[in-house]
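The complex appears here without one of its protein chains, the remainder shown in place.
Each chain gets a letter, A, B and C, in the order it is written, and its residues are counted from 1.
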Amino acid sequence: MSDPILSVRDLRVRFGTKRGVAEVVNGISYDLHAGETLSIVGESGSGKSVSVLALMRLLAEPPAAIAGSVLLHGRDLLKASHRDMRSVRGKDLAMIFQDPMTSLNPVRTVGYQLSESMSLHLGLTADSARRRAIELLDMVGIPSPDVRIDEYPHQLSGGMRQRVMIAMGLSCDPDVLIADEPTTALDVTTQAQITDLVAELQQRIGMAVIWITHDLGVVAGIADRVIVMYGGRFMEEAGVNDLYAAPNHPYTDGLLGSLPMPGADRPEKLVTIPGLPPDPVAMPPGCPFAPRCVHSDASRCHIEVPVFEPDRARHLVACHYPLQVTA
Amino acid sequence: MTVAPSTPMERLPEKPVSRSREIWQTLIANRLAVAGLVVLALLVLMAVLAEVIAPFGINDIDIPNRLTGPSMSHWFGTDDLGRDVLSRVIIASRVSLQVGFIAVGFALAFGVPIGLVAGYYRGKTDSILMRLMDILFSFPAILLAIAILAVLGPGIRNAMVAIGLVYTPIFARITRGSVIVVSEEVYIRAARSLGARDGRIIFRHILPNVLAPIIVQTTLSLAFAILSEAALSFLGLGVQPPNPAWGRMLAEGRNFFQQAPWMGIFPGVAILVTVMSFNFVGDGLRDALDPKQKSVIESRGQSV
Amino acid sequence: MSQFLTKRILQMLVALLGVSIVVFALIHLVPGDPVRVALGTRFDQDLYDMLRERSGLDRPFIEQYFAWLGNALTGDLGLSFRNSQPVTSLVLERLPATITLAFAALFVAIVVALPAGIISAVRSGKPLDYAVSAASQVGISMPDFWAGVMYILLFALTLRWLPSSGYVSFLESPIEWLRHLVLPAITIGLISGSVITRFVRSAVLEALNQDYVRTARAKGLSEWRIIRRHVLPNAWIPIVTVVGLQLGFLMGGLVVVEVIFAWPGLGRLALTAVKDRDFTLLQGAVLYIAFMFLTINLIVDLIYVRLDPRVRVS
Partner (left out) sequence: MSEPLLEVSDLQVYFPVYGKGLVPRHINDVKAVDGVTFQVGRGETLGLVGESGCGKTTTGLAVLRLIEPTGGSVVFDGVDLSTLDKRDLRLLRKRMALIFQDPYASLDPRMSIGAIVGEPLEIHRLTQTRADRDDRVGELLELVGLSPDYRNRYPHEFSGGQRQRVGIARALATEPDFIVCDEPIAALDVSIQAGIMNLLEDLQDELGLTYIFIAHDLSAVQHFSDRIAVMYLGRVVEVADRVALYETPQHPYTAALLSAVPVPNPAVQRTRQRIILEGDVPSPLNPPSGCSFHQRCPKAFEPCPHVDPALRTTKRDHDVACHLHDPALSGAAGA
């Protein structure tokens, strides 16, 4: 396999809060290869969004403190100067966000916001930036782009705004597009439009995608590889088919069991995971999932943090007692 | 009824944090607010014990010692009639605080009910009440107070009425605005879905939830009511001689400014410190009670 | 837009009508006979009869109001109780000085508040922010009359840099005009500016915390460009509103400051009217100040609409 575009090693993010230090991301490592879609799945508070904001260096420091390394084409972004980092953002690494209403500036036109990064990173003139902006709008499926380009965000529907965000993200041909819950604020039929659009554009352009979401249904449709995150750590990492067919981690298994599946048959009861996610200010010493896990034992799980065993080939699990399911 | 079988008992984190305690902790963590609170406590104490503390009588005229600068016997110097400036500043604190509290009390007593009714019932009642408030708002505040005093005649009692009237629309607006926001809250709909009456909704659900901005506004308004009183007294429309008031003392001091600057400096500092203390406490309270609320110094826009 | 404009102008006229009722009613709240009260010791039967007839105080209230309003609309606000001159000309004479001072003060306030507020927000939590906050806290709590007196003491009487009071027309001597204007404008402007600073700070901070700023950062824009192109255009909207609200305060400040600096403006005129119990003159002065206040608020609202595409383009 080729060298990864992006390598994240032992990334940690802590926040100073009134109640103490919140350990939000606790040492995560992964590689992203050209053209692949990696999905990081987790519930609220799992640290999934913070982990990508940290690698974009979009968190205010302080209160955040970031450690580890983020290698983009072999260069450590966490050591880059602010100036270098700015030349990476929007050009090599682009990002789209959850709420397209608030993520677009209400007093600037679509065209203004689209052209901005192109004139910055590609040095396009106003005219050519505008021409390209119209092309981009057309590419993301916005009808009459030559009219829409002069409109303001409030004149567009939610789905359209997210398309504009995607166009903005793709404007400088990034190597990596980071999508932070891009369909959570949208209705299902719009969500389907957006996921299909990103998949199609990825085929055409070939960028790698990191897709952050809480929705295991969306992941099933778009991801090549999936990472399940909980309590700031990775629980399981596998190819998408493997993960759904044979979840090895009790948490993954519980999550999948708790989902109502559309269909004629229904289970008597959905699986529930008792308890609450850990408090980032008071992380349990061992496995973060141990307090809620039916398989946990006091001697190992509550004391020793499980890590990925690299020998398990392409299906990694951080658990002392992984479920013995095979695909 | 029995316990439903498959529902897990969920546990709460052990330490409950009481809300009042949290508010208090946030407030005292704010050093400026604490400083303000201490100064205000001392001020109130000083006002209560004014006669005991003041080294001289307020009208102890001592012509031979007129216009003497600060000294061991007269810490703040003496005025044109040889009266002790310190004693007069101390006694005057009483008037300032009294006018502030009574005027703001007046504004609260009228403004809050108007705002509650207008915000809860909306419609025509709201339009009429708020248009009336708007008219009062169409005047620069001090000008309205001056006009009222011109008609009612100068004096401390009329000054309280005038300031109170000028501040009423601020409370009406703030209350109304908060009531409208709270009325849209889901828990109000929840109460309604349970069959609660209007009275219950207003007094049990809305009022407790709009108190925070009203309390903050009260504190800040006290600051500006004191400023207004001082300005009115300075213009000769508030407290009448020979009773001392900070604003009035300043006006009297103006004529002797070059010979005896202390006559004007000390009463001014007294006003500044008092007003600043109320502001610090108000800002601190806002941060503690209602972090989302925007700065309400808008009231200054409507005062003085 | 034009619909908004007509609506807003009509609203202002309604407010003005309300103001006129209050202003008119004031005189009727005077205990006893206002003309007699006004004339006081210089009572003269002929003058009394003339003023009483001229002010129409012998007719029923409503009738009087409409007569007064009708006259006011044609620019006739009656005669001063004090010196029997037409109130309108007394007021108009003072108007230029007041407008000059109001704009000069607003200018000082904005010139101080915008940079201070923006820097304070951008450097929020840093020493510079604390310094600006402390200074503005003092400004907000400062009694304007005291500040004015202190400036006179320092800059006029002690340092002798500037005149302590009075007004010189611009046409007469532009330099003297400016020298006389500085202290009163700074007295009001710095206090007003302190209030505006805090609002600018919170408006900029609020805009800085919006998601679209994160989007702009994700694009790789520089911090300064983000502030100029994304933050400020959004922050202007609340700032303009506050500046409008501040004008009420600023114009109130005029009354006091005009007295201190012997500035021949409307505020001082109003106060003289109060002292003289010259109620018709007071009515006229108050009415004009309120009118100015409402007009400026109207202008502010129009600027507001220009700034916000969500209102402008629907």
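Note that contacts are C-beta pairs under 8 Å (C-beta built on N, C-alpha and C of every residue); 3 or more make two chains touch, one makes a residue touch a chain.
Quantities reported herein were computed from a predicted structural model and do not represent experimental measurements.
Participant: I'm checking contacts with the chain that's been left out. Which of A:T17, A:T125, A:S157 or A:S299 qualifies?
Facilitator: Of these options, the touching residue for the absent chain is A:S157.
Participant: With respect to the chain omitted from the figure, which of A:A34, A:V240 or A:I303 is a touching residue?
Facilitator: A:V240
Participant: Out of A:S44, A:S81 or A:Q203, which is the one that touches the chain we can't see?
Facilitator: Of all options in A:S44, A:S81 or A:Q203, contact with the hidden chain holds for A:S44.
Participant: For the chain that's not shown, point to the residue among C:Q3, C:Q45 or C:T74 touching it.
Facilitator: Considering all chains, including the one not shown, the answer is C:Q3.
Participant: Can you tell me which of A:A126, A:M261 or A:A282 touches the chain that was removed from the display?
Facilitator: If we include the chain that is not displayed, A:M261 is the one touching it.
Participant: Against the chain that's been left off, what residues of chain B make contact? List them.
Facilitator: 1-13, 16-17, 19, 185-187, 189-197, 200, 204-205, 208-209
Participant: Suppose we count only contacts with the excluded chain; which residues of chain A make the list?
Facilitator: Its contact residues with the unshown chain are 43-44, 157-160, 187-193, 195-196, 214-221, 240-241, 244-245, 254-264, 266, 269-274, 276-277.
Rule of thumb we're sticking to: only the chains that are shown with their structure count from here on.
Participant: Would you mind checking which chain's C-alpha centre is most distant from the centre of chain C?
Facilitator: Following the centroid criterion, the farthest chain would be A.
Participant: Can you compute the centre-to-centre distance for chain A and chain B, using the mean CA position of each chain? Integer Å is fine.
Facilitator: Going by mean C-alpha positions, chain A sits 50 Å from chain B.
Participant: Quick one: report the Å distance separating chain B from chain C, using the average Cα coordinate of each chain.
Facilitator: 23
Participant: Which parts of chain A, given as residue numbers and ranges, touch two or more other chains?
Facilitator: none
Participant: Within the complex, which stretch of chain B touches chain C?
Facilitator: Answer in residue numbers: 131-132, 134-143, 146-153, 223, 227, 230-231, 234-237, 247, 250-251, 253-254, 257-258, 261, 264-265, 267-268, 271-272, 275-276, 279-280, 294-295, 297-298, 300-304.
Participant: What residues of chain A sit close enough to touch chain C in their complex?
Facilitator: 56, 58, 85-91, 94-95, 97, 99, 102-108, 113, 116-117, 120-121, 151-152, 154-155, 165, 168
Participant: Looking at the complex, which residues from chain C come into contact with chain A?
Facilitator: Going by the criterion above, the answer is residues 210-212, 214-222, 229-230, 233-234, 237, 307-310, 313.
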